[in-house]
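Okay, so here's the structure we're looking at.
A single protein chain has been omitted; all remaining protein chains appear in their positions.
As written, the chains take the letters A, B and C, and residue 1 is the first residue of each chain.
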Amino acid sequence: MTDLVPTPTVPAPDIVRCAYMEIVVTDLAASRAFYVDLLGLHVTEEDEHTLYLRSFEEFIHHNLVLRKGPIAAVAAFAYRVRTPADVDAAEAYYQELGCRTERRREGFTQGIGDSVRVEDPLGFPYEFFYEAEHVERLTQRYDLYSAGELVRLDHFNQVTPDVPRGRAYLEDLGFRVSEDIQDSDGITYAVWMHRKQTVHDTALTGGNGPRMHHVAFATHEKHNIIQICDKMGALRISDRIERGPGRHGVSNAFYLYILDPDGHRIEIYTQDYYTGDPDNPTVTWDVHDNQRRDWWGNAVVPSWYTEASLVLDLDGHPQPVFERTDSSEMAVTVGADGFSYTRKEGAEAAGFKLGAQL
Amino acid sequence: MTDLVPTPTVPAPDIVRCAYMEIVVTDLAASRAFYVDLLGLHVTEEDEHTLYLRSFEEFIHHNLVLRKGPIAAVAAFAYRVRTPADVDAAEAYYQELGCRTERRREGFTQGIGDSVRVEDPLGFPYEFFYEAEHVERLTQRYDLYSAGELVRLDHFNQVTPDVPRGRAYLEDLGFRVSEDIQDSDGITYAVWMHRKQTVHDTALTGGNGPRMHHVAFATHEKHNIIQICDKMGALRISDRIERGPGRHGVSNAFYLYILDPDGHRIEIYTQDYYTGDPDNPTVTWDVHDNQRRDWWGNAVVPSWYTEASLVLDLDGHPQPVFERTDSSEMAVTVGADGFSYTRKEGAEAAGFKLGAQL
Amino acid sequence: MTDLVPTPTVPAPDIVRCAYMEIVVTDLAASRAFYVDLLGLHVTEEDEHTLYLRSFEEFIHHNLVLRKGPIAAVAAFAYRVRTPADVDAAEAYYQELGCRTERRREGFTQGIGDSVRVEDPLGFPYEFFYEAEHVERLTQRYDLYSAGELVRLDHFNQVTPDVPRGRAYLEDLGFRVSEDIQDSDGITYAVWMHRKQTVHDTALTGGNGPRMHHVAFATHEKHNIIQICDKMGALRISDRIERGPGRHGVSNAFYLYILDPDGHRIEIYTQDYYTGDPDNPTVTWDVHDNQRRDWWGNAVVPSWYTEASLVLDLDGHPQPVFERTDSSEMAVTVGADGFSYTRKEGAEAAGFKLGAQL
Partner (left out) sequence: MTDLVPTPTVPAPDIVRCAYMEIVVTDLAASRAFYVDLLGLHVTEEDEHTLYLRSFEEFIHHNLVLRKGPIAAVAAFAYRVRTPADVDAAEAYYQELGCRTERRREGFTQGIGDSVRVEDPLGFPYEFFYEAEHVERLTQRYDLYSAGELVRLDHFNQVTPDVPRGRAYLEDLGFRVSEDIQDSDGITYAVWMHRKQTVHDTALTGGNGPRMHHVAFATHEKHNIIQICDKMGALRISDRIERGPGRHGVSNAFYLYILDPDGHRIEIYTQDYYTGDPDNPTVTWDVHDNQRRDWWGNAVVPSWYTEASLVLDLDGHPQPVFERTDSSEMAVTVGADGFSYTRKEGAEAAGFKLGAQL
């Protein structure tokens, strides 16, 4: 890739974690039914245009903002930084990169203070903030605990055409790689990157982008995820279950993908592993290993590879989508042309086995 | 015991299962908060005096009737029989026993048809019915499924002074013994008896009686029971958790005992075992085995042995309570005078070990 | 169907439950690795030709016999009856039906006494026995409890071309229907039938038969089933996971289908519901309801419809397989020609909705 994002000379902001996503939805009542009535996210605040939601163990104002608008899209991937000064650092960092930035001392969303939003080099609307209103952390409010309770925001997932370019940019920004998917030609199909001590705060999935692949919430246990499926069956919306539940190869988490009324994809996720050590082993999976995306070898549906949400620029217009030119994971693994294996005889004979390094 | 209940010459009714309990409570609103808001039982019907509740997978009108009255007590232990004719059989059976009986073609409670109530030889108000209104079975209404959902009525537990006498009477009535607690002198402290294919539909606990020890509801999994504890903590009523959660030695079920606003004891229970074979092995536990009542050896609190609910005669007056004259389980096992063991060296050396026959 | 099985004049044997299956396998060591090392069934007894296995809470000698032989097939579907005399009753019953029978006082398998085997009217090898050697019931041997422990044999599933004919025959034999799948033309695609108080002891699946569709074992909780998937992933045999895990519409159980080394299908199953009442509501599902076989709407793979095991006659020869002539469930629901729905607008408008009666 010739078009690498340059490494700024100013220090990167110290990012703590992914903190919230702002999503534009076309029918706020339908979205409320999905996120509040079905999924049980807790309403911190709402008005006729906007819904501020948080997970059970969150203590800042929100993890998800649903804003009514004309086009379903993502308005911000927001990260919390360690200090107020890191907002300045973020602004300087992206300005040196030549990115458009916008600073608002009063914040872009309710309950959040001084923030900077940027159109990042990959075309995504990133936000950085420190100041946040503290609200009741519901951790022990078991009187409010539903059978499918979502307890934490876990991560974002972004679709981008050039994964190595995105990876290098995010490594500069301080993210560390926990796992990736490659092939023997050195093509990278996806990469998982973290700041907090889990497998990821965000991941890059190779494909036409910039687009938002999904946003993920964590549950305490696996049965909580099964309950969400069961409830969607009871509500006769099982056609909104896109993929899973299953066990990921990558990350080892138990997972489920569902679609909101606008087609925004939500993952429910539990029990990945600790990544906080400085030499945490990176796991590389072979794209042809059919246990990489589902440890049980269950098939990935094509829509999961092809569908994703538009993202907005700072004026609220959808960013143009660029095609991936590297080979696509779906093409190389699914259907008549694809190749995948459960037991890779040759690789084992050669004394090396991708995807078995965890 | 010289005073055995005679065996009637007429056939016993064919009892299917324990079906519901009618309980008198002194503050209906407080009881509603406990059974509906806290425990999540489903209201089939209610008026200002009475609440009809059912569990998640029940298809007959109710498993629990809460009726407002001046004295907290139990008005009926109701069993479902196999056919309408079995109600006649029950009436004839108890009439031959010389027990007071009352027949009501329209039923004693809403949603139940032709029934007979009796003051049984042990002093308990037993009811037998076949006709029952079918209501929506909520089995797949996961939109209504709470984190601590109670899915079935499991069993009753009755306190009676003379356990062998009660056991013989219930065996005549068609109950079969799954487990019991004895000592080496042949004293029986408690016995578990079933009609349906679980460990019990009712149990007899030795003590001053007739009194109602508890009524038990089943959950699907163990975490559902833990959630009930967590919720009681959140509501700051942890002092209504009397005992558990734990694993029973007897029955092998995971359990919890809690107290309703009147002190009626409710057990939450899950995962005992199948007992439907004609030669299902009976398990006898040594009263001194400290894993018999809690497999983990956690102590039984004294109130669990001493407290129980009054039961009513057919006029609604409390039955007098008679003292147990055999030694009490609490006296022989708890405190300075009690003896119990985790590993019974002597018994094992002798090639025989009570409580290890399951 | 004109060819109904006649109703015998002699009484049917009183069947207690499905008790064990005898399966012929072609590589006993490979089967031992699957059933003992992977699934953790407990070996009661074994020699170089045969393996006798039981589940965790079983107290009779075995639930599964694996016998080495030249052709993978099923040698017996064995039911336990209530009394020794019921073996005589079974023999007389099938003799009146004109079926071939064979009586062995010493039993056909180790640990089982007086038994009769028959070639039943549908072509299946059924066995009936009462006498069984009691072995250690492992219920509280948690030192032997694996993360994916199988605790009970739950049911058989048989493929037969003419489901209504099979259903009427099994109803005569004393089985009761809990659920079925039909279409609006009155074609029955499958039926679930029970003796013990669960959804089924056996089910009939419409298709070319007689063949054995699967044999099912129960776990305590859902996570136990997930562990079996995870373990198959770790062993790199995820290609032996055929379907699931998922939630059944029919039966409401959480399920998984896996394939043994000979392709015999095993279901792992948990948490169906109590069916012991005489008027237990029967649930009829519409074949076009895509939540009937998976409550979450996940697709049924074609092999699940088409593949099944041969069954043997009493000489050990495979029974010929007859084609189903009614329409096939796969044809009417899968692929380009099939039709299925998540929300059946029309049916609801008409005030009636198949598959919503549970």
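Please note the rule applied: a residue touches a chain if its C-beta (ideal position, glycine included) is under 8 Å from a C-beta of that chain, and two chains touch if they have at least 3 such contacts.
Since the structure is predicted, the reported quantities are computational estimates derived from the model, not experimental observations.
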Who touches the missing chain here, C:3, C:48 or C:143? C:143
Just to verify: which one of A:48, A:185 or A:277 makes contact with the chain not shown? A:277
Omitted-chain footprint on subunit B covers residues 221-223, 226, 229-230, 232-233, 236-239, 241, 245, 247, 249, 254, 290-291, 295-298, 342-343
Residue positions on subunit C contacting the omitted chain are 140-147, 149, 221, 223, 227, 230-231, 233-235
Taking the full complex into account, what residues of subunit A touch the chain not shown? 16-17, 57, 59-60, 80, 82-83, 134, 137, 139-140, 152, 196-197, 220-222, 249, 252, 271, 273-274, 276-281, 295, 358
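We adopt the following convention: only the chains that are shown with their structure count from here on.
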So which chain ends up closest to the centre of the protein, judged by Cα positions averaged per chain? C
What is the chain whose Cα centroid lies farthest from the Cα centroid of subunit B? A
Given that subunit B and subunit C are copies of one sequence and touch, is their interface built from the same residue numbers on both sides (over half shared) or different ones? same
Between subunit A and subunit B, centroid-to-centroid distance (C-alpha), Å: 50
Based only on mean CA positions, could you tell me how far subunit A sits from subunit C in angstrom? 42
In whole angstrom, what separates the CA-based centres of subunit B and subunit C? 34
Touching at least 2 other chains, the residues of subunit B are 140, 221
